[in-house]
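Incomplete set of chains, arranged as in the complex.
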Amino acid sequence: MRGLYIGRFQPFHYGHLRALEWTLSRVDEVIIGIGSAQFSHTWENPFTAGERVEMIWRTLKSRKLLERCIISIIPDTNGMHSLWVSVVRLFTPKFDVVFTNDRLSRRLFEEEGYRVEGIPFYKRELYSATRIRKLMLEGSAWKEYVPKEVVDVIEEIKGVERLRYLFTNQASGRSRSTSKTK
Amino acid sequence: MRGLYIGRFQPFHYGHLRALEWTLSRVDEVIIGIGSAQFSHTWENPFTAGERVEMIWRTLKSRKLLERCIISIIPDTNGMHSLWVSVVRLFTPKFDVVFTNDRLSRRLFEEEGYRVEGIPFYKRELYSATRIRKLMLEGSAWKEYVPKEVVDVIEEIKGVERLRYLFTNQASGRSRSTSKTK
C-alpha cells in the first residue's frame, strides 16, 4: 500500500521526518509531495522547490529511505481548489491513502472519495516550520530542529542570509513578500 | 432591452432574487453573470461555479423565469482589472445596461462607455451572503434567507458541512482559505 504525504517543507524539519516515519510504519511506500512548488523568496515559502527537493532527498538518502519514498512536486492552484486533487494526481504516482492534518486538503480529497488520515503531531510547539524560520530570522539556535542534511543545504544556499535579508526590519504579513517594486 | 447582473452568489439568496426581479421590471431579459467562477472552497467563495449555476437555475425554473434569464460564468482576472470588461463580454451574450452596486465593476464598465445602474438593496442587514455564511458556520438558522431550491442544493452538496469543516476553529481572514499545505 502506498501513502501520500503533502507539505510545503519550508524547511523540512524533524517534525516532518517523524511524521514521515510514522506514515512509513503504516504503508509500504510514501510519496512526499512538495506543495506550493512554484513559490519562493516569500516569508511563507522562502525556499525553492528545487532546494526543498535537495533537503528531503539528502535526508532520505542518509537514512536509507530512498527505496520507500518518492519525492514529487505539486504547484499551487492559485485558489482554484476544485482542481487541486487533479493537479496532485497529475504530478504524482498512484497512492491509496492521504496523510494530512490540513483541513482544506483533507476536505478536497474526501470530496473525491479518497481515504484520508491524520498524523500525530510531534512536539508541535518546537517543531514548526514557522517557528524555525523565526529562529533563523532572530539569529537564535535553529539547527537542532532540522536534520543535519537540511542544515547543510540551508548553509550551501545561504538560506538564513536570504531570510534575514528579505524580512528584517520590514513590515509583517503579506507585504513582506511582495514588495518587489515599491 | 437586456441587462447584465453580476454577482458571486455565495450563496444565491433572497436579496439576490429581489434584485433580479427588480432588474426584470426594467429590462426584457437579464444575463446573470456568476463572477469569480474559478474559485471554491474558500471563505469568500465556498461553492463552485457549477454549484452556483445549479442554485440559480433551479430557482429560476420554479419561478418560471428561465425564458427571461441567461446564466453565464465569468472567471476572475486576478487583478488585471483592465481586462475585466472584455472577459465579461467574451463569456456573455450582448447586453445594453449593467446592474451593479459594486464600485470597481461600475467604474470599469463606465470607463468603457457602458450605462450602469445601481440596484436598491433589500434589507441588506439580513440578506447578505457573508452573514448567511456566518449563520451556517455558527449553526444558526439560515434557510429562511435563501430560496427553497438553494436550500436543496446546499443540502445535496453538504455545503454547510463543508463550511464548518473548513472554517471552524481556524484563524480568521485570508489564511483560512489558503492553508492547504501547512
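Points worth noting:
Just so it is clear, A and B label the chains in written order, and each chain counts residues from 1 on its own.
Rule of thumb we're sticking to: a contact is a pair of C-beta atoms (placed from the backbone, for glycine too) under 8 Å apart; a residue touches a chain by one contact, two chains touch by 3 or more.
As the structure is a computational prediction, the values presented were derived from the model and not from experiment.
Whole-complex copy count, one sequence throughout, 2 copies displayed: 6.
Keep in mind that, in the parts below, only the chains that are shown with their structure count from here on.
The mean-CA centres of chain A and chain B are about 35 angstrom from one another, to the nearest whole unit.
For chain B in complex with chain A, the residues that touch the partner chain are 38-42, 45, 48, 78, 162, 165-166, 170, 174, 177-182. Chain A meets chain B in the complex at residues 6-8, 35-36, 76, 78-82, 84, 102-108, 111, 174.
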